[in-house]
Structures are given as structure tokens and as C-alpha cells.
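Right, I'll just put the structure down here and ask away after.
Note that this is a trimmed complex: some chains were dropped, and none of the rest were shifted.
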Amino acid sequence: MKKHVVAIIMGSDSDLAVMSDAARLLDEFHISYEITVVSAHRTPLRMVSYARNAEMKGMRVIIAGAGGAAHLPGMVASLSTLPVIGVPIKTRTLDGIDSLLSIIQMPLGIPVATVAINNAGNAALLALRILALSDSQLQEKLARYQKRMNAMVRKKAAKLKRVGYQSYLKSA
Amino acid sequence: MKKHVVAIIMGSDSDLAVMSDAARLLDEFHISYEITVVSAHRTPLRMVSYARNAEMKGMRVIIAGAGGAAHLPGMVASLSTLPVIGVPIKTRTLDGIDSLLSIIQMPLGIPVATVAINNAGNAALLALRILALSDSQLQEKLARYQKRMNAMVRKKAAKLKRVGYQSYLKSA
């Protein structure tokens, strides 16, 4: 079995629908990852040992998603020297602005690389950019990914030009 | 030496100016407390052991102040069954709305009793109300404190009536 190099963790299994976007992207790039539930508040000691052992297990990047008073990404970052990417999960009451602020506003010394609310896909792409620094094949794959996005936009622009906006909207 | 029953902890010594308001009030009510710096992010393991040992040491209430991505109160609450009171510290960039949301928006299972931004005095008074449940003398002191506040407002109202608002403003 290939060794996992990315950890995808989340505070609750209700975050899985969002966090699975990260897993799907890593699958697409053939990067091996572990995905699990680690709650800062319900399993604090499990979180401590998970964060402290991550590097030894071969992990190179940790992606941590959490909502509300979202302490998981920051706590994991304080217990490891690996780069930690935080994904603020949208909440029912405050739309995730609580998650965003409690992940990003870390004090000097303990950085968390925060991405947009619910954007676990971008967390995976950020992990890939980091891993690609020492993996030229991955670097090329990322470049191709960006070209594909580019081509897709151009294709949509061409279709919009061809069919007009009314037809485009109907076909959407 | 009297045993400490309240712990006043804070994420950084820059929070001390605010958190000392809690100490002053406990002093006034002759309640013994310990005041110290415990950083969730810079000393995570110290925080874990501090929280886990607090009850055994005789602590009955923990007052925790923190600013920004304020994880200390919630993490301590997850590592103890004592009542934890959170004080959101005002921050230079977002006025403490980040501290407030990252302290109060805890998930079901781990409550933090949050007070107003920078209002460490109220955190102490909340601790006193809790301690007073099993200390009738303290209960009486609290009732007297509330009466003194009441009297002070009435005194100010009387002065305002006597001197008029212009003189009152000048004498302030």
C-alpha cells in the first residue's frame, strides 16, 4: 500500500460532504491520503496524538475542516510543524463567518493556511502545489489541470457566442 | 494558604490588563484564585495538563480569556467538566468580533459561558454567582454588591437633578 502523504481531518462527520471534495481531487491526482474524523472538542486527546504523530507517519500536509468555533486547524498547527490548511465549514446560523474567523485569525507563531468557506477542493489543490515542489511530475499535472480549466472557460465562451445567451441559459 | 477555587488563565500576557479586572473583583470578594498564562497555541500540552488537573487541584470555575482565533476557553472546556467562562479579548484588527465568535460558537456537548468583549469583571461576577450556590455568605455579599450598584446609580441621578446636566458634565 502506498504511504499516505496528506491527512484530511474534520471535526464532525457532518463536514464530510464538504471535505470529500478534497478527497476526490487528491484521487484525481493519484495522491494517497488518509481521511478521518478528529474532533478538537469531543476527542481532544485523540487530536493531540494525531497531530503529534502525523509527521512521523509520513504525512506532509494536513487539511483540517471545521465549523463554528472551529479550533481543529489551529490546534493541529500548534502541535506539529507540518503545513496545515484550514477549511471553514459553512454553518447554519452565521454562514461560516464564525468558522472563517476562528480558523484564520491565528496569533504570530502558528500559521494556518486558510481557504474559502466550504472550498475543500482548493485545500486539496493547495496541498498539491506544496507537494509538487519536490515532485516535477505532479507539477506538470497541475499545469495541465490549469490548462484544462482555461480550455473549459474558452469552450463555454465559444458556445455562448455560438448559441446566444438565451439558448445558453435554457440548455444549462 | 487558602486553596485556589478559581483559575484565571489567558492566552498571552498582553491580555493581562483586561483579565486583571477579574482578579480585582475576586480579591474584593476574598475568593482565592490562581492567575496564569496558558497558551492553547504556544503551549498546547501545558494547556492539556492544566485543564485536566484543574478539578483535582480544587478549582471549581475556570475563567479563560483569549483574542483572535481564541481557542483557549473551548479547548479547556473540552478537557474538563468544570464550568468554563470565556472572555473575548478585543483585537486590534477586528475589534474582538473574531474572539467573540471563536469562543461562543461551540458545538453541542462542550459549553463555554461567554461574557461581553473585554468584560473580565463580569466573568468574575459570574464565577461568584456560581460559587455562591453553595456559600450563603457569598450570596449575601453578592446581594450587597448589587445594592451598592443600585445606590450609586440613585446617587448619580440625585446629583444630576441637583446640579443640572451642564454642571454634571463639567464635573465629570
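The chains carry the letters A and B, assigned in the order they are written, with residues numbered from 1 in each.
By definition in this document, a contact is a pair of C-beta atoms (placed from the backbone, for glycine too) under 8 Å apart; a residue touches a chain by one contact, two chains touch by 3 or more.
These numbers were taken from a predicted model, which means no experiment stands behind them.
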Oligomeric copy total, full assembly; chains in place: 2: 8
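Here is the rule we use: only the chains that are shown with their structure count from here on.
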When subunit A is superposed on subunit B by its C-alpha atoms, the rotation angle in degrees, nearest 5: 180
Whole-Å gap separating subunit A and subunit B, where each centre is the average of the chain's CA atoms: 36
Of subunit B, residues touching subunit A in the complex: 11-12, 40-42, 44-45, 48, 67-71, 74-75, 77-79, 91, 93-94, 97-98, 101-107, 109-110, 112
